[in-house]
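The complex is shown incomplete by one protein chain, all other protein chains being positioned as in the whole.
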Amino acid sequence: SARLAEFEARIAAGETIEPKDWMPERYRKQLVRMMSQHAHSEIVGMLPEGNWITRAPSLRRKMSLIAKVQDEAGHGLYIYCGTETLGVDRAELVAELLSGKAKYSSIFNYPTLTWADIGVIGWFVDGAAIVNQTVLAKTSYGPYARAMIRICKEENFHKRQGFEIVATLAAGTPAQREMVQDAVNRWWWPTLMMFGPSDKDSPNSGELLRWRVKRFTNDELRQRFVNLTVPQAQAVNVSLPDPELRYDAASESWVFGQIDWDEFWRVVKGDGPCNRERLAARNKAHDEGAWVRAAAEAYAAKRDSRRDA
Amino acid sequence: SARLAEFEARIAAGETIEPKDWMPERYRKQLVRMMSQHAHSEIVGMLPEGNWITRAPSLRRKMSLIAKVQDEAGHGLYIYCGTETLGVDRAELVAELLSGKAKYSSIFNYPTLTWADIGVIGWFVDGAAIVNQTVLAKTSYGPYARAMIRICKEENFHKRQGFEIVATLAAGTPAQREMVQDAVNRWWWPTLMMFGPSDKDSPNSGELLRWRVKRFTNDELRQRFVNLTVPQAQAVNVSLPDPELRYDAASESWVFGQIDWDEFWRVVKGDGPCNRERLAARNKAHDEGAWVRAAAEAYAAKRDSRRDA
Amino acid sequence: DNALAEYLLRLGDDRLVLGQRLAEWCGHGPILEEDIALANISLDLFGQAALLLKLAGETEGKGRDEDALAFLRDAVEFRNVQLVELPKGDFGFTIARQFLFDAYSELCYAELARSTHAELAGIASKAHKEIRYHLRHSTDWILKLGDGTPESHARVQSAFDDLWRFTGELFESDDVDRAVAEQGIGVDPSTLRPRWRTRVEAVLAEATLRVPNDGVMASGGRRGRHTEYLGHMLAEMQSVARAHPGAQW
Partner (left out) sequence: DNALAEYLLRLGDDRLVLGQRLAEWCGHGPILEEDIALANISLDLFGQAALLLKLAGETEGKGRDEDALAFLRDAVEFRNVQLVELPKGDFGFTIARQFLFDAYSELCYAELARSTHAELAGIASKAHKEIRYHLRHSTDWILKLGDGTPESHARVQSAFDDLWRFTGELFESDDVDRAVAEQGIGVDPSTLRPRWRTRVEAVLAEATLRVPNDGVMASGGRRGRHTEYLGHMLAEMQSVARAHPGAQW
């Protein structure tokens, strides 16, 4: 159609699409899917890190961690607001999350087992998020792109903090060094899976790339992350758990081993180490909060009716 | 009456009263009161010590502590059975405990705040219990006297274990020594209160003594405990928190300072540090166990009816 | 100065322990906005605690910094009131506790901002701005819950009933308090009670809630005599720090 051609031309010219603009239904749906998954990931992502707030080993680290988890809640809220510009209600999206219908980043279905996990999550997981989001900051949908710019700034800060924790542990006592190496061993592969299936198994990508919803393929972004991260690991003297990892001078890239895609799909389908626990925790919070939300609504209604009287 | 005279004569002759024997109603009531309070104390007494089972610092100590708390449950059960010989049902007594109507030893309304409390409770509280119970083992009511003999044996074992913990801490690191001294400071006065109000405020005692329900007054037993305990404290080099404590050569007794009877009555009346928490914990266990007890009954009924069919 | 070090420990421990209880909500709040708000308040409390404990350690002069004080003391060495160590309970309990504490803490900081001790005055002055936001937040919620639904009313009333006996300790004063008050450094907590009572009564009245009767008040926190809850909280809080003696983080 002519509208579609015009829409695609605007995107090709590098223009952003705004809420009031016409857009193909599939574009809108894709954006709702991506943005809500992103928002859900922020919300569920509070759980593994929140798990260590009560045990953070110094006041400074405790405060940084609370602030980080608080930022994640803020990101979630901000992106849920973004989906509202596409005509989707936050309550609707939250219901989908709670019912298990909606997806969120599988990385948060892995458990945090030691304090070092907090450092490694900041370094790896926020690092991977930044690689994704730096690109999304130039996505064609204006509200999402602008959200990404703001969020990326904070994620950069989180990543630096995470790396600083890792560096401190890696230069610490033998027990601390062991702890951080163990955490790196556990988080490396799941982090690589964060970029999604390999391009050959990712059928959506063509159209998404053309519409600049995505701007690089999963494999391209994954490679970018690896290339950024390997030298950082070397700098703090921790090893990455991949015997096949090697530098390829021709492509100026770090070649890495085979990802366990069986594990990837198992976790996506709900059988990861913590899928059940994460959903249960969110549902518990929601259910136990029902009376609070009801009270706030009742109070607001009373206040309004008093005002009108 | 003639029966009363005969009853009192038997007691004066040192005979024991057995369940099938005639007894004055007041005697029966006093025994039910004492025995049920004793049983309740065993049950509530599981809570302050149980509070440290999950944190005991060595496997050996953990096992001793579990075994001790298990013994207390066993004593409770055993004494509840004893009250049944007086025609009172366990369920009835438990209901009185849960409603807050029944009393139990006030000592268990104090919190256990460090591991050292476990040692000091064994030493002081079981020590005081033994002083009471050694006498009760010669009480005129047969079933109670026999229960006391058996229970006393185990309490002696508990007391030795407690004292051993205290001795270990008192010979330990500076932090351990501080910990045990602090625990002694907190438990000494409440332990002295375990023997009940001073004789001049304890109106029941006359009749109870004549019927050999009691055999010594509160103050006599308290003094006996102090005389036993002061040398033990000296032996492990911990000080008792009483500046007035001094040896009186004439009476061959340790004279001690004034007990804070306001605190005693406050705790008895329900306003001690943990009265609410102890009752709440017992009620929670009871309420959460309702479906289990119902299942056991239903199953037994089904099994019986199958057997009859 | 022993009295001042002790006084600062009390101030710091109240906020440290309450901050920890609030932090337990992180990711588990009734609405996302409250996850953010409670985290924010918790963060402020930890910030205040860190400054107060640092100053306490310096005043004490035994080389303990704020982390040593937070992570390497046993329960009986803590000087907080029992009010702040009680388990978080439901949202109504958390908010009622927070309101009772905020109303006290706001008055306390307002006085301390005029302390003759410049460093303490500086901490209090900054904290006073934070606490005013906290108090507004908890007051708002008391109104919403008290005058919301029958269920919310019952829950928050029951929270106040349970909490009331822990409020006496906020206003106890002993030689330590009187010593720092006489020097113009600290505030004698007993002097704050009438204003606190007026404020609490006003908010509860507006929220259609009943002020519980004063009965026998719990006591002991300032002398290290706590509830059994504190030890469990500290076991968790201190676990990593204790497992690695001398490590840097």
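In order of appearance the chains are A, B and C, and numbering begins at 1 in each one.
Definition applied: a contact is a pair of C-beta atoms (placed from the backbone, for glycine too) under 8 Å apart; a residue touches a chain by one contact, two chains touch by 3 or more.
What you see is a predicted model; the values in this text were computed from it and never measured.
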Checklist entry - In the intact complex, which of the depicted chains does the undisplayed chain touch? => result A, B, C
Next on the checklist: Tell me which of B:10, B:33, B:62 or B:215 is the one touching the absent chain.
Outcome noted: B:62
Next on the checklist: Please identify which residue in B:26, B:269 or B:284 touches the non-displayed chain.
Outcome noted: B:284
Checklist outcome for this item: Considering the complete complex, of A:114, A:140 or A:218, the missing chain is touched by A:114
Next on the checklist: For review purposes, identify every residue of chain A that touches the missing chain, sorted by number.
Outcome noted: 48, 51, 55, 111-114, 179, 182, 186, 266, 271, 273-274, 277
Checklist entry - Which chain C residues touch the hidden chain? => result 74, 232, 234-236, 238-239, 242-243, 245
Item to check | Residues in chain B touching the chain absent from view | outcome: 43, 46-47, 50, 53-63, 66-67, 69-70, 73-74, 76-77, 80, 115, 165, 168, 172-173, 175-176, 281, 284-285, 288-299, 302
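Keep in mind that, in the parts below, only the chains that are shown with their structure count from here on.
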Checklist entry - If each protein chain is taken as a node and each touching pair as an edge, is the resulting graph a line, ring, star, complete or other? => result line
Checklist entry - Hey, which chain is the most central one here, using CA centres? => result C
Checklist entry - Taking each chain's centre as the mean of its CA atoms, how far is chain A from chain B in angstrom? => result 58
